[in-house]
Each structure stands twice: as structure tokens, then as C-alpha cells.
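For this depiction, one protein chain was excluded, whereas all remaining protein chains were kept in their positions.
Chain lettering (A, B and C) follows the sequence in which the chains are written, and residue indices restart at 1 in each chain.
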Amino acid sequence: MKKVYATAGEALDGLLHDGMFIAAGGFGLCGIPELLIAAIRDAGTKDLTIASNNCGVDDFGLGILLKTRQIKKMISSYVGENAEFMRQYLSGELELEFNPQGTLAERMRAGGCGIPGFYTKTGVGTVIAEGKEVKSFDGQDYILERGIVADLSIVKAWKADDTGNLVFRKTARNFNPPAAMCGRVCVAEVEEIVPRGSLDPDLIHLPGIYVHRIVQGQHEKRIEQRTVRKREDA
Amino acid sequence: MKKVYATAGEALDGLLHDGMFIAAGGFGLCGIPELLIAAIRDAGTKDLTIASNNCGVDDFGLGILLKTRQIKKMISSYVGENAEFMRQYLSGELELEFNPQGTLAERMRAGGCGIPGFYTKTGVGTVIAEGKEVKSFDGQDYILERGIVADLSIVKAWKADDTGNLVFRKTARNFNPPAAMCGRVCVAEVEEIVPRGSLDPDLIHLPGIYVHRIVQGQHEKRIEQRTVRKREDA
Amino acid sequence: MAWDRNQMAARAAQELEDGMYVNLGIGIPTLVANYVGDKDITLQSENGMLGMGPFPFEGEEDPDLINAGKQTITELDRTAYFDSATSFGMIRGGKIAAAILGAMEVAENGDLANWMIPGKLVKGMGGAMDLVAGVGRVIVVMDHTNKAGESKVLRECTLPLTGKSVVDRIITNLGVLDVVPGGLKIVECAEGVTEEELRAATEATIVG
Partner (left out) sequence: MAWDRNQMAARAAQELEDGMYVNLGIGIPTLVANYVGDKDITLQSENGMLGMGPFPFEGEEDPDLINAGKQTITELDRTAYFDSATSFGMIRGGKIAAAILGAMEVAENGDLANWMIPGKLVKGMGGAMDLVAGVGRVIVVMDHTNKAGESKVLRECTLPLTGKSVVDRIITNLGVLDVVPGGLKIVECAEGVTEEELRAATEATIVG
């Protein structure tokens, strides 16, 4: 069963269609599937609904799909840092569903784990609760949130073996595992494909069962806010 | 904040009381908190409700707490391999709540993650669904299962650092992470405590936030079913 | 004449396709692994492992490495370990393409009973209810009749269910049947078994 593809475009071949629902990993510009996003731009797939914590910046990450008007709706927790997003949203061209960050992560994990709904305290008594079932457990109110199942997941990992076992690096892990879980098909881009058997089976973050296609490539890995401290002289 | 204790007994000091609810890691006799179980036997704590996938064998694992009649109720998915269990259960001395294995694991994880209830297809139309709310999502029926929050979790890991970061080994991981998550207090026994900084932060299975006390000790690690194959001569 | 245990396992192995992630139950289903041939099949063990290998050589048993039947096993170069919540997440989430399981009874609507006999010692369902509710395809492998010669392929199950309308295909010593609208459809008969013999041994409605 061949999972490794030569390019991001080939890895997405046959998986894209207008109006589809995509779940994407990444937080800010950290750990985003930048090669697959670029390939979706090149494919020109339209009317996309995308569940992703953020929507990139104007010229990088999911922001490039805004510029080309390929996104119909975003499901996100935070969409600052993107002027084009705000323009399209305020003009009514773009739909937006805000999800609390943890609710979004759990909705993805739930959808991937066959859980169609779960109860959470997050958002009780706020606009987030509007239209949602409220249920009391042990005297406290919770709202029902739905699991997400996407047509396609796009994620970015550090290393993979050819069976799709993935390892992430530092905080670039973030939404990638839950996003990968919730897709009917999942395509992963990685910095390095290593030989089978070279990943310690105890240390695999996401087993290959969740990953259907893999592509290796060069990543820009742009930094959104470079903050540093000075080396103090002793 | 000192988390490391010298003995299993000291690690449990002040945490035990009659009638309490304990969640225990392990599958069969693999990855069970054998030192903490022995310390609970020695402490003589009674009327325990224990959520654990299995209940050990007659003279090892949780089975030793059956012998001493310390267990009032088990929440488990499989309790074969234990004659004393069956005797106490059939005579009405021991209560038993069967949970499907995946439901039990998810109930622990949910309780630890602040999710008081979730819906699952598992058990729909069976005795497991009796008395449980049924809800339809997208035309399919699911039952509501509750998150578990235990007074105490007891788990077994391979390695820990002194901040409680844990690493497990092979299939001995099993129920240990979800069991650890669902306890108001969690005590972990490990084979080795390593210096802070010697565990790769990317490869920690359970962050120390879930682990309040740690004890290092010698483990018997008994094998329940030794199955082998012969070396074929070439 | 009919299939023996190994022939049933070999027939069940034909259900598996390249690239599938599969969970095999205890008993005859375990034997299926011997018949997958060149197909790239990854076995899941629901206690937290993908890529289950064969039993270890004597002296190489590892107490930290067992399967869901609590037997010592080995790992492969594709193996990944994970916790029980993750393991059943992939089962419940439909990521496992197929489960091949034994059964006490199967009904024509796909109901499955394989975990308890009232009045007898009850050991528990383990992961069976999760598997039949969650995996892509449930294939039952069992003897067609019980020791008393009574059909185990029934109009309705008499024993407490493991899952409701969950079975897709039944492979017995007498042949292969699919659960279809209205009843069961004969897919094939075992070598030396006639369709009449298969029908005679089956209490369930056979359609088509």
C-alpha cells in the first residue's frame, strides 16, 4: 500500500472537489500544512469550508486561499492578523463560525473517535451556547457540542515513515493530531520521510492508520512574532 | 514541589479512605500498579469502588484486594481468569458494572478532560444501553455515557522525571494515561526516576500536571499467558 | 464435508485487501493472520498497538508486550503503541477497516451475540461491543451449528446482544453468507457442501 507521493499536488490528486469540508492542522503559522495549502490554491478548488484554529496571514498559510476567494466558510477560534479576512467577512463574502479553541480541538478529536456529541462547560451563558442543547450534570450546566468529520484533513508533521506513522516537533504538534483524526482521508506533509523501523514505536505521536497519503518537502516555517531577549553579560 | 516518595505506602499516605473511588491503569497484568495495589492492601482501606479494565488474577494485581474483601464494586470490561471474583460476585458480596472496554477508556479520558458526558454507538440495542439516554445524530442512535472522576488514580509507568512527566513502555501504556487523567489525585509507580531534563519533551506520554506523587520500585511484571514460537532451522 | 478451522481462516483472509488495518478476535480469527500472504495488512491489538507481530521466540517474551488476548507477542518495523482511549478512538471512529470475530449466534438482521450466556459464568464483553459498533466491516467466523447440531445462524438471536445489526458477512464451516435486506444471501458454499445442505443447517431467512 503506497502512501508516499512525490509532490503535494499528486498527494491531493482525486481528493479535491468544490464545496468540500477540510480540517487543517496548525496554530498561527506554526505547524501548518503550507505545501498542501499551496497545492489547493493551485488546484483552484472553490467554496471550501475549512476548520482550522486560525486563517494564516495575508500572504502565507490559509490566507493565500482567501486572496483567491477559494474559502466560503471558516470554523476558527481566532482570526486576527489578517486584513483580507476582515474585509471579506465584513462585506459578507466569507462566513465565519467561531469555536472556542478547546471546543474546536475536541470537536475534531471527537469526530475522529466516533463521538458525535459531547458536553462541555466552555461557552455556557455566552453567545457560543445559542441554539445549543443545554444539559445539567450534577447540578452544573453544560452545552452539547458536535464532533466534526471532514472530507479531507491536511496536516504537517516533522517526520514520517512510509506507513504514515508521524512524529511532530515541539509546539508544531498543536491541532495536527486532532485534525488528522477527523478526516475521512488525511494527507500529511513532512520534513523528512525516514525508513520503516527507524521511528521508535513507543514514540510515534500519530499512528499511520490516520494517514493515507504523505509528501515530503521544503518548508518555509515562517515566524509570526519574533520575540527575543538579550544575552546579559555576566 | 516534591512529588517523589520513598515507598508506595508513603506515596498513598493521607489519600486513602473507606468507600473511596479509585481508577487503576493496566490491562490484564500488563502495566498494572502492582506496588500501589499492595500498599492499599496493607493499608486495609475498605469498600472500594475500582474502575479498572480487569481485576487481576487470584494472587496478583487487583485480585489481592478481592482476597482481603476490600473491594465493594468493580467497573470493568472483562473479569475472567479470577475464581475468587466469580465466587464473590455470584454470592452477591461484590458489585460489578460492566463497561465496554472502549467506553471505559473514554469515560476515564472524558472525566479527566472536563467532559461529563459523550455519545457513543457502542452498546446501542444491548443491555449496556439500559437506563441510558438515547439520542439520534444524523439518523443514527447513540447512547450517553458519563465521564468518570475518581478520588484517586493509581498508575504504572516505565520512567518518570521528578516533575511527574511519564513515559510508558510498549503495550503497558494501555489504560494508564486515561486512568491518570481522571483522578483528582494521581499516584504513579515507575521502574526508574530519571533526572529532570533527560526525557525528550517531545516524547513524554503523560505530562507531569496529571501526576501528583511518584514512587520508584521493583516490579514483578508477571506474564499471564506465555505464548512463544519455535526457532525454525533454516 | 465442510471447511475445517484453517480453511475457514483462509476463506476469511480473502476478505482482506492490501493496506487494510484489521482487528482479529480470539480463536479461529487469530488463524486468519497465517493466510494473508503477500497482502500488506496491519493488525491492531485493541490494548494499544498497531502492527502486531507473531509470538516471540522462547526466552524473548516481554511482559510489557501482549495482545488483547493477553498473550505475549512481538512488534514489527511498522508498529506504533498508544493508550486505550486512543485505541478505541480509532475503533469507534471507523478507522479499522474490518474486524473478524467469533460468535455464539448471528441473526439475519446482523445482530450478533458473542459475550454472555445468562446463568453461566459471565466474564465480560471486553472490547467486542466497541469493535462491532465501530469498525468498517464486521465478519463473523464460526461453526454453522452448535454441538447439539442446532443452527447458530438464526432469525433472531436468543442470547444477549453484543451489537445490533452490525454483522456484514458470516463465514462458517458450511459457507459464506451476507446480511442483506430481508435476510441472508448465500455467497458461496464450502467445498463439498450443497446449497441445500447449507439452507437446511440455517434457521435464518435466506433470500435471493
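We take it that a contact is a pair of C-beta atoms (placed from the backbone, for glycine too) under 8 Å apart; a residue touches a chain by one contact, two chains touch by 3 or more.
Bear in mind the structure is a predicted one, so any value in this text is a computation, not a measurement.
Enquirer: Where does the absent chain make contact, in terms of the chains shown?
Expert: A, B
Enquirer: Pick out which of A:51, A:172, A:186 or A:215 touches the chain that's been left out of the picture.
Expert: In the full complex, the listed residue that touches the missing chain is A:172.
Enquirer: Just name the one of B:25, B:112 or B:125 that touches the chain not displayed here.
Expert: Per the contact definition at the top, the residue touching the missing chain is B:112.
Enquirer: Give me the chain A residues in contact with the hidden chain, please.
Expert: Touching the chain left out of view, chain A contributes residues 27-31, 53, 76-80, 86, 98, 100-103, 105-106, 108-109, 120-128, 158, 168-178, 205, 221-231.
Enquirer: Spell out the interface residues on chain B facing the chain that's missing from view.
Expert: Residue positions of chain B that touch the missing chain: 1, 109, 111-115, 161, 163, 165, 181, 196-197, 201-202, 204, 207-210.
Following the convention adopted for this analysis, only the chains that are shown with their structure count from here on.
Enquirer: Listed by label, which chains are in contact with chain B and with chain C?
Expert: Touching chain B and chain C alike, sorted by label: A.
Enquirer: Among the chains, which one keeps its Cα centre farthest from the Cα centre of chain B?
Expert: A
Enquirer: Quick one: chain B and chain C, Cα centre-to-centre, how many Å?
Expert: The mean C-alpha positions of chain B and chain C differ by 27 Å.
Enquirer: If you average the Cα atoms of chain A and of chain C to get two centres, how far apart are those centres in Å?
Expert: 35
Enquirer: Among the residues of chain B, which ones contact at least 2 other chains?
Expert: 106, 120-121, 168-170, 173
Enquirer: By the touch rule stated above, which residues of chain C touch at least two different other chains?
Expert: Residue numbers touching two or more other chains: 75, 81-82, 88-89, 91-92, 134.
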